[in-house]
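Here the complex is missing a single protein chain, while all its other protein chains stay put.
What follows is chain A.
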């Protein structure tokens, strides 16, 4: 967590108070929550009333996908990109499996991008039956950015609400809720230096998704549950800092990442860079290492102090080929042989040096193991 987020959060942890209570300590807690709401709205080009606090990205995505689908019934079509995070993918498929939805995955190109024509053609097959469209701002695995503004405008041409999961984008890229045209936008605290367990759905006025959590109706009657004032204070402090520093951090990380990509290519000439070479998250580098199993490579690098991720989903603890890479046209072997290197605010050139120092031997070894 960022120091300012820790400070803001710990300050509030010392105070009692339920933001829904009418007494003095309740008013105090409510003031913290509302100021946090205003801070976050201000940083992200939204109005305070558009900020719905949640427990994080997964809850915000569930509220957007399920809530908007239910609110828009009897429309049945749910259009989402094929490369969404599971927090969008799984609620959508659940709607399909048990709520009568017709889920349609929007194709992506070899970089993982949804083309506007793809969305337009999908909608126009039966626009009146589309409940919602959801396309992420930036992909969590390969880092590719989506043309969110254009896609939102296409959805709006047909009066269809547009949601975007911007969990990866806030703090990494300039994000304006109003500027994007989206009707709903997911963000979460821990991806931008805030606490785990606090997030928000930015929800345009007039959008009334059906609740997923019913109860006290604390958040616009759309989301219930006692608000976690200390976590929200930490979340707001993190959003402020991340948005304030976004340009500088993005510049630094982009330079570091481009250096990493160049040196990985030099060290392992047949490596394949996945995702858009230019239009990608500043801190993201994602590669396929031909002939290697990603799991083996990850273990070897971890043993040498380099932490990375296969970026693939686990099914019963067994990693499965990434649906993102498969959607981009990779075969199962290439998908299995892939690793993501993420750079963040603590990453330094020494980290890249260390990776380059240990990578060639690890790749050699993983290749030999892959053949056995």
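What we mean here is this: contacts are C-beta pairs under 8 Å (C-beta built on N, C-alpha and C of every residue); 3 or more make two chains touch, one makes a residue touch a chain; residues count from 1.
What we mean here is this: contacts and distances are computed from a predicted model.
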Candidate names "ABC transporter substrate-binding protein", "tRNA-specific 2-thiouridylase MnmA", "Carbamoyl phosphate synthase large chain" or "Thioredoxin-like fold domain-containing protein"; UniProt protein name, chain not shown: "tRNA-specific 2-thiouridylase MnmA"
Residue of A:97, A:157, A:258 or A:302 touching the missing chain in the full complex: A:302
Of A:73, A:86, A:262 or A:368, the residue in touch with the unshown chain: A:368
Residue ranges of chain A at the interface with the undisplayed chain: 295-296, 299-300, 302-303, 316-319, 365-366, 368-369, 371-372
